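In this view, the complex is presented without one of its protein chains, the others remaining in place.
Labels run A, B and C following the written order; every chain starts at residue 1.
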Amino acid sequence: MTARAVSPSRLATADDHAAAAELERTWGDRPGLIGWLSTVDHKRIGIRYMVTAFVFFLLGGLNAGLMRLQLSQPENGLLGPDRYSQLFTMHGTTMMFLFAVPMMTALGIYFVPLMVGARDVAFPRLNAFGYWVYLIGGLLLYAGLFTNTGPDTGWFSYVPLAGPEYTPGKRADVWAQTVTFTEIAALIASVEIIATIFKHRAPGMSLNRMPIFVWAMLVTSFMIMFSMPWVATASLFLAADRLIGTHFFNPAEGGDALLWQHLFWFFGHPEVYIIFIPSLGMVSHIVATFTRRPVFGYTAIVLANVAQGFLSFGLWVHHMFATTVPQIGSSFFSATSAMIAITTGIQIFCWIVTIWQGRPRFRVPFLFVIAFVVVFMIGGLSGVMVASVPFDTQVHDTYFVVAHLHYVLLGALFPLFGAFYYWFPKFTGRRLGERAGRWHVGLFFVGVHLTFFPMHYLGLAGMPRRVYTYLADTGWGPLNLLASIGAVVLVSSVVVFLANALVSLRRGTAAGDDPWEADSLEWATASPSPPYNFVHQPVVEGRSALWDRSEAGPVVTGLRTDVREALVTTVMDARPDHRHFAPSPTVAPLLAALATGVTFIALIFTPWGLPVGSVLLLVTITMWAWPSREEHADQRSQETGAPA
Amino acid sequence: MIQLGGHSALHPAGPQAARIHDFWQFLWIVAAVVFAAVVAALLYAAFRRRGTDLDPPAAHRSAVRAVAAATVGSLVVLFVFLLLNFRAGQALTMPPDGAVHVKVRGHQWWWEVVYPAATPSDQVTTANELHVPAGRPVVVELTSADVIHSFWPPSLVGKRDLIPGDVATIWFQADTPGVYRGQCAEFCGHQHAKMGFLVIAEPPADFEGWLRRQRNSSATPADSVAARGQEVFLATQCALCHTIRPTPAGSRVGPDLTHLAGRRTIAAGSLPNDPASLARWIADPQGVKPGAFMPATPLEQADLDALVAYLGTLE
Amino acid sequence: MTMRRSAGGTRLASLLVLLVLLACAGCEREARRFDDRPPAPASGDAVRLTPLEAGPVTKQVSMEDRSDDNAWDTAQGKRLFSQFNCTGCHGQGGGNSGPALMDDMWIYGAEPENIYATIVQGRPNGMPSFQRLQSQQVWQLVAYVRSLSGLLAKDVAGGRDDHMQRKAQEQSTDPMKPRDAQPRPAGQP
Partner (left out) sequence: MSDSRASDVDVAALPTTVFGPRDLGWWGTVGFMAIEGTTLLVAASAYLYLWRNAPTWPPEHTLRPSLFWPTLSTAVLVLSNLPMIGVSRAAHRFDLAELRRWMIVASVLSVAFLFLRWQELLALNSRWDTNAYASVAWLTVGMHASLLVMNACETVVFTVFLHTSRVTERYFSDASDAGVYWVFITLVWVPLYALVYLGPYFI
């Protein structure tokens, strides 16, 4: 009496073969371009998201490279202030809005359904729509740069500099609309990730058995949900000031420049945690897998994540210590800024203990984790320093802060790269090269310190941020040159990674379902996973879904395979609740995204973009919601229980 | 070569910067210790020789103890940090008595400096240089004419933003005579990078003398070259933006040049104040500070030399 | 199937076209022209109000420097307009002792070269000559003055500024077809 198969690579019985074949037909996409444009498969969209985000990462890095080239020597004539301002604005905007957040949500979109044992995300069409909107936003920003309309007021776009008087033309509007696009995409991702986690978990996966990465994505999604509307609305105010002459930020008419800073940083600080909480989640998985034991202190880590989520909303004023906000308020924000360090500290301690107790395998993902702790500690400690109001008045807006924030954000990048090596087999069915990987982690580690450690000193020595050049007499030249050399090392490490990925894509050693003997459900199915994820969804028996899984583990049966039927479970303890009809592929989300694009891009030039775009949106979204004949038949058959 | 005074938070020259510098010493030492401890623990955990492990329950107990201890430890460190931080903050915000009052107004991309006086005629206006008496506190009132700037002489005090529609104040004190450089620290547009200023701390007597001299108008040009230079100044666009008392040139668009020759730098600390640089700045300002609002002034060489000579007489 | 496929293709294409259009809107309008134009003092006789000319032909100011198509130049014109105290007589464009500039009445012509000449040469009844300005600055002022009555493209004309508002922003001002007007008798506001 054999177990029913979970993975299509382990089909045992005739039923299994039949089921797998029919699922392939039901959940597969149409071939060719139309299938590519209309897919709602969370894995195809997730990969798409990741590739796009990575391309933007390369572009953002290119901007940074040019900046380092310009700053490598004093009074360098390579770039003028106009171009340089556009470059550093593009760099920040790209890395924050087009790389970091989309990359994290992309991993969530790809892995949350797999880790919770679901067929797809909760709202697949919305998912596709989100990606297309994000893509349009990114294209808009770079179309801006290449038409000399690249934003040039910083990724923070402070008013009044970004206002209509001091930034004439459309540069700041391009920024504002890019932000709008990416916020829409992130918010959509947050809704569907939350719904997927709450309602699509495999039977038995009660909340206290959820993988830590899923917890991290849950916290992240809630943070996105409550922080991004702030910047979306703020950028709406900015666009209105610039296009229709409102006065939100005009002091002469009762507006206030600081209002922008409050709105922006109320989003801007959670943003940082939105970027690295998922990374911390990845660390937990890598540590568990490569020490061959569950992470120590599951509950502590989860609670720390949740606490981080809440605390991160109480820090925003520490970006404004140099403004005229009252001192007494500031000391409260110092306290919260310092205390949030504890939440990260606890997680680091738990990982160290896990490593201590385990028997580590020093594979590339694990090396990235070790490097991460070292880099991230530096960023965290300098973070506590800048939480001090008096000290911050010295280093705020200097290269010290540039060093700090890059140690934190690149700190978050180490686990991300580690996760690529860890999950690459799941994406492609092949492993990334191990030796090249070691070069990658080594060069990246060295590059980060060469580039950013000297900046701590430069900041204290008086070098402000966002300067396109500096006088020779300042004596900042040598360390800037060193930093620029470090940037070359960083670039080379990324080149190694790219080469490694491209080669492994073709010639990497085949991985099989579970190359690392890991414990979460994404490893229970084939690599790469089929469109339907699992032949039979597994029933979860413990916190370590696979390690606790009994021989011939139990599975979900009775889901129809001839229509897109998915299981919905209860929120707390994931008891099977009802069967849900998942929507089929369609190009409607793409059309709706294009309508959205037309609306917001037209709004850069004329208020009439709104009514016109709204009509387009109405049409496309009606197309989207209106069921096709086949769908309708499938629904009826699902409800009558009889095949159509 | 611009003679640069102290321009570093690591070389404090006044009580404010000194206080912050002391705090920084504490910060980085503690940070270094914490960092070393954690990384050491990590590396040992990763690379220790694996012997026979404790039995699971015992191992678990010791692990819980370790994490708890580490957490409590970091809480204590952070608490101490907050206490010292609060004390430092208190000390810095104490309003000083008997201070000199100066008004600084930020422009894209230069600093207008005004020494208010009871009688308007005694008010002194200069640019990009604060003269202050050494050993005496100075209270600076900060406003902005356009966008947000940030006033930051690192050797003397931390920065404070100049926000349109808002008045900020900051105080500092230079303990010893000397020249201290400062720079705008909030991105304010194309020439944010070249928006520097100097704080010149002098013995109180010298400072009073300087202030008195600043109140006078400039002398009428003595020699013919300077006289020609004045004509050029008044006949070209210079006079449309700059003030030179007592000439008819009285526009406040650009810096007041009445005592230009007394200043150490021009173009907001981007060039030394010597004839060659002056000539270069007048003939090709966009080459020095692209995007600055000073337009180029095409002049015959003779006129240019005369103009520079005249400006050189404005002690 | 194939038909659908091509449809998908055209959709992508339309997106690209959209971006290309954005491109054309971009380049010229957005350039920050600091020093790519050699400094040239504005000369009064440089611009003629008539193609006819007696005697030897004098040099013309090149129309290269015209700024009507550049948002940044127009914004500079706005700054100069208040810095050189044009507001003293013309208000924020509504006029005061000088004629209003935000209406369709033009005493000395609405063409850029007319306005250029008016600024550089000055006019009877109080308009002083700004001969000392750089040609480039005059063109920037010309652009701003024309934007006041909606004669510039909306994406070049300025938005509201950070002061008390006395008029609608230029980019919301609809074009007013210029009409000739008689100069007002001296002394009358």
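The rule is short, and it goes like this: a residue touches a chain if its C-beta (ideal position, glycine included) is under 8 Å from a C-beta of that chain, and two chains touch if they have at least 3 such contacts.
None of these values were measured; they are calculated from a predicted model.
Asks: Considering the full assembly, with which of the depicted chains is the omitted chain in contact?
Replies: By the stated touch criterion, the chain not on view contacts A, C.
Asks: Based on the whole complex, identify which of A:Ser9, A:Asn76 or A:Thr233 touches the chain you can't see.
Replies: Considering all chains, including the one not shown, the answer is A:Thr233.
Asks: Can you say which of A:Arg30, A:Arg293, A:His449 or A:His580 touches the chain missing from this structure?
Replies: Of these options, the touching residue for the absent chain is A:His580.
Asks: Going by the contact rule already stated, which one of A:His17, A:His247 or A:Arg293 would touch the omitted chain in the full complex?
Replies: A:His247
Asks: Spell out the interface residues on subunit C facing the chain that's missing from view.
Replies: Residues in contact with the chain left out: 160, 165, 168-169.
Asks: Tell me, which residues in subunit A touch the chain that this view leaves out?
Replies: 1-4, 13, 15, 122-123, 126, 187, 190-192, 194-195, 198-199, 203, 225-226, 229-230, 232-234, 236-237, 240-241, 244-248, 250, 253-256, 259, 262-263, 539, 550, 552-559, 567-568, 570-571, 576-581, 614, 618, 621-622, 625-627, 632, 635-636, 638-639
By our rule, only the chains that are shown with their structure count from here on.
Asks: Edges wherever two chains touch, nodes for the chains themselves; is that graph a line, a ring, a star, complete, or other here?
Replies: If you draw each chain as a dot and join those that touch, every dot ends up joined to every other.
Asks: In terms of CA centroid distance, which chain is the most far removed from subunit A?
Replies: Computed centres place C farthest from subunit A.
Asks: Suppose each chain is reduced to the average of its Cα coordinates; what separation in Å results between subunit A and subunit C?
Replies: Centre-to-centre distance between subunit A and subunit C: 46 Å.
Asks: Quick one: report the Å distance separating subunit B from subunit C, using the average Cα coordinate of each chain.
Replies: Between these chains, centre-to-centre, one finds 38 Å.
Asks: Please work out the Cα centroid separation of subunit A and subunit B, and write it as a whole number of Å.
Replies: Subunit A and subunit B have C-alpha centres separated by 39 Å.
Asks: When you check subunit C against every other chain, which residues touch at least two of them?
Replies: Expected reply: 32, 34, 162.
Asks: Two or more other chains in contact with one residue: find those residues in subunit B.
Replies: Answer for subunit B, listing residues that touch two or more other chains: 146, 164, 190, 290-291.
Asks: Over in the complex, which subunit B residues touch subunit A? Could you list them?
Replies: Per the stated touch rule, the residues are 1-2, 4, 7-10, 17, 19-20, 23-24, 27-28, 31, 34-35, 38-39, 41-46, 48, 50, 53, 59, 63, 66-67, 70-71, 74-75, 78, 81-82, 85-86, 88-89, 92-93, 108, 146-148, 150, 152, 154, 157-161, 163-166, 168, 181, 183-194, 196, 270, 290-291.
Asks: Mind listing the subunit A positions that touch subunit C in their complex?
Replies: Counting only subunit A, the residues touching subunit C are 32-34, 36-37, 80, 82, 136, 139-140, 143-144, 146-149, 160, 163-166, 168-171, 241-247, 250-253, 587, 590-591, 594, 597-598, 601, 605-606.
Asks: Which residues, counting only subunit B, touch subunit C once they are in their complex?
Replies: Going through subunit B, the ones touching subunit C are 146, 164, 190, 235-237, 239-241, 251, 253, 284, 286-287, 290-291, 293, 295-298.
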